[in-house]
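Shown here: the complex without one of its protein chains, the others still in place.
Going by the order they are written in, the chains are A, B and C; count residues from 1 in each one.
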Amino acid sequence: MTTEATLRGWLLAEIPTSKLQARCQRVFIGWLDFKRNPIAMIGLLIILGLVVVAALAPWITTSNGLELDLANRLKPPSSQHWFGTDELGRDIFDRIIWGSRITLYIVALVSIIVVPIGLLIGTVAGYMGGWVDTVLMRLTDIFLAFPRLILAMALVAVLGRGLENAVLAIALTTWSPFARIARAEALTIRNSEFILAAQMQGISTVGILARHVTPLCMSSVTVRLTLDMAGIILTAAGLGFLGLGAQPPTPEWGAMISLGRQYLIDQWWVPTIPGIAILVVSLGFNLLGDGLRDVFDPKSGN
Amino acid sequence: MASTAGGQPTAGTGLALQSKLTSILGVFTSLLLTFIGLTAITFVIGRMMPADPVLAIVGDRASQEVYDQVYLQLGLDKPVYIQYLRYLEQLVEGDLGTSIMTAQPVLDDIIRFFPATLELATVATLLGIFVGIPMGVLAAVHQGRWPDHIVRVISLVGYSAPIFWLGMVALLVFYANLGWVAGPGRLDVFYDGIVEPATGILMVDAAMSGEWDIFHNALSHLVLPAMILGTFALAYIARMTRSFMLDQLSQEYILTARVKGMPEYKVIWGHAFRNVLVQLITIIGLTYASLLEGSVLTETVFSWPGIGQYITNSLFNNDMNAVLGGTIVVGACFVGINMLSDLLYRLVDPRIRK
Amino acid sequence: MIDIQGLDVVFGHGRKVFHAVRDVSLSVEKGQSYGLVGESGSGKTTVLRALAGILERLARVSGEMTVAEETLLRHRSQSFRRRVQMVFQDPFGSLHPRHTVDTILSEPARVHKLDRIEQRVVHALEEVGLDASFRFRYPHQISGGQRQRVSVARALITSPEIILLDEPTSALDVSVQAEVLNLLMRLKREHGLTYILVSHNLAVVAHMCESLSVMQNGAVVETMSVQQLREHSSTMPYTQQLLTASLGYDRTAIDAFEEFA
Partner (left out) sequence: MSDSKLLSVEDLHVTYNTPTGLVRAVSGVSFDLGHEKLGIVGESGSGKSQTGRAILGLTATGGTVGARRLEFKGTNLLNASERTMRQIRGGGISMIMQDPKYSLNPVMTVGSQIEEALLIHNRTSKRVARERTYEMLRAVKIREPERVYKAYPHEVSGGMGQRIMIAMMMIPEPDIIIADEPTSALDVTVQLQVLAVLDDMIRERGMGLIFISHDLNLIASFCDRILIMYDGRVVEECTAAELEQAQHPYTRGLVNCLPRLDGGQDELPVLKRDPSWLTPPGATR
């Protein structure tokens, strides 16, 4: 009780006494803002749920979701198989749980590839301006103009079917909006007086980009990334559905829908459950992104 | 006397027109560059393809001599940039190669399949415009109250649902269970081939030849996929309208309009919405363009014989000419529509950029 | 201390060229405060920024500038960066919103590889009348006047000889303006600083400076001592009009205003 009170006091102290305290206060006050936003909180809970489920998969599930049990084919939901079984007698609940790892894996991998590339290209283009900007933005526009799913399909055709190639293809079509956003931010920032002040101090271009411009791009990039994660999940599921993404028997949700499609009329749960899973997770990211935007947007805030 | 009169408008009409023209020229240049980039990427993809283009033509039983001859014919011995220029030349001539699957020129195939996609995307976009925009405005005007929450939830769900799954569920409910609409495909089998395709858009063709049964049947087939695709368009348009509108409503000129004693509905539609409309042009263009390609999944689910399905089927049959040709055409449409909306935006917005 | 000869600044290319500064020359003695006065678009801020060397990416700058016998090249030397500092107009915009006061103040010290950074930061805060409790706050947590004091403290960190002041008080309430002006005057006395002050407010310039140039449409219209300004002994009609206007609203005087294009 007292430690909690002192921690709270420390986090809300009028006068911070160290860099660490100031940082923690910033995060904490942001969190207080965030907590007041029910939309964002629901989103956050969904995503946290996804992460927890994925982490605890071995303990939650009773099978690895791959072993066949032909005697128990297409069983409806019951106390034994919460979500029923599929055409090969595999427990759908277990497959959904294992599939959450794949979903997270896709989202994480795409983010790791896309954000640094987008930030680098965008901030450099926006801050440097001139021909650097023109060249980089033309490149970005070309990728932006490309129909996303179709380019991903064509790339998978070249690289071969499979999860990693699908991720690569998605990443290739996803980085360009981040470059655009980062550039737009950098453009508004680059003529602001604190950047002039930094130039005045003799801080190098790299230093200004890294310590002054990039931190200010982070909030809009974070919002966009969260919202885009929903899109990434849907694209990956779409590729899986078309048979171009993760290959059977991997319990990828899109592929599960695709395989269960023929049982739609008589065994509705086989394709429906993974669909709901995709919907919930992508809704979670959308809610979180929407809420984050509310929190970060100064207009709707104070 | 001359002392008090203020300055002149900084830009005369002549100058404004000129800078408008310059900016339009800029759009065309960027279109050209984007198109070159687009073709470069498909070219590279085509080159990287694991399939041997020569073998695809001569077959694997051909002699080395024949093989070499075709190899030279295709210009594969030339430097890459020459090959690219050749590729561009073929594109400009409309030569997208021959499809292995249909044994016809890819361009002919595309012309046959494209109207179906166009029909679907157009209806869906119209749905998005006529339902999504009012929803977005309503939400913004009642920000934080229940109409806003409802619109937000609808658009978030519409945005989050996997479209192919939604299509399947809709087919199950409205076709299989309720029987309200017709099932997959564009027409019931026994109506096939009765109407002479003039525009390729079935409902138009049917109406033109007075075949109202066919018109109804086509409509019944169209409703479900168009609704599904339209939900996505609606979600996106409503969401963007809401955020644009909120942005405009907090502007100072809105206060000016209220100070004038203007009724609230006129403030909203006459002042704020006018500004939003300018911004929405780009968004609608983007939606339409992305529906042309986003229909790949919907077409697969509904067995809709459009270009998305054509590309998918070609992909599974390793028919690379068809895949690349389809990609180029869809990409070009995407770029073209975005450019058109950009142009329109520049013409409509009095504030010419820079 | 500062000598500018034939400074020209041109923004943009082709049809959209904007000649912001035309053939401006001025020189400032060590320990002096020099005012640049003019209406918006007169080029006064551009002159200051050209001298500061923060326009290279945005405009073409030509002319000769020397600061303390150092001829300024396109890329300023690190020693110039240490010796010449700047305080900007907007007390919000000139501080990075995600950096604490401590980060803002210690960064220049680190860039110039100065020692005892922590003491320097605390000392600079003391000098501008802020106690150590401000060290770890963010700009949005302090008032406009305090932000401007932090800006001044940042300029002081590297122990500069020259500080360029770009409308340092025009975004502040008058009572806060008085405090900041007093602070700047005191620092100048104590450190023997040289100032160039850009302002549209004649009274502020008259209060702070010993001599000034009046600018209009990118060119210097008149250079005079502050004594001449106070005695209204200007020879140029444009300056006269500015003076009249700065005295407040006078219906009859306004009819006599001319337009200077």
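Operating definition for what follows: contacts are C-beta pairs under 8 Å (C-beta built on N, C-alpha and C of every residue); 3 or more make two chains touch, one makes a residue touch a chain.
Just so we're clear, the structure is a prediction, and the values are computed from it rather than from any experiment.
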Problem set entry | For the chain not depicted, the shown chains it touches | B, C
Seminar exercise, completed: Touch assignment to the omitted chain, from B:253, B:269 or B:316, lands on B:253
For this session: Taking the full complex into account, find the residue in B:94, B:185 or B:263 that is in contact with the omitted chain.
Result: B:263
Exercise. Hey, which chain C residues sit against the chain that's not shown?
Worked result: 39-40, 173-175, 177-179, 181-182, 185, 200-204, 206-208, 226, 229-230, 241-243, 245-251, 254-255, 257
Problem set entry | Chain not shown, touching residues in chain B | 4-11, 13, 16, 251-253, 255-263, 271, 274-275, 278, 349-351
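By our rule, only the chains that are shown with their structure count from here on.
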For this session: Return the distance between the CA-based centres of chain B and chain C, expressed in whole Å.
Result: 53
Exercise. What whole-number Å value describes the gap between the mean CA coordinates of chain A and chain C?
Worked result: 46
For this session: Among the residues of chain B, pick out those that touch two or more other chains and give their numbers.
Result: none
For this session: Please list all residues of chain C that touch 2 or more other chains.
Result: none
Problem set entry | Contact set on chain C toward chain A in their complex | 49, 52-54, 57-58, 76, 78, 81-82, 84-86, 88-90, 93-98, 100, 102-103, 107-108, 111-112, 133, 136-138, 151, 154, 158
Exercise. For chain A, which residues are in contact with chain C within the complex?
Worked result: 15-19, 21-22, 26, 128-130, 191-194, 196-203, 207, 211-212, 215-216
Problem set entry | Residue ranges of chain A touching chain B (in the complex, touch as defined) | 39, 138-139, 141-142, 145-151, 153-155, 157-158, 160, 230, 234, 237-238, 241-244, 254, 257, 261, 264-265, 268, 271-272, 274-275, 278-279, 282-283, 285-287, 290, 299-300
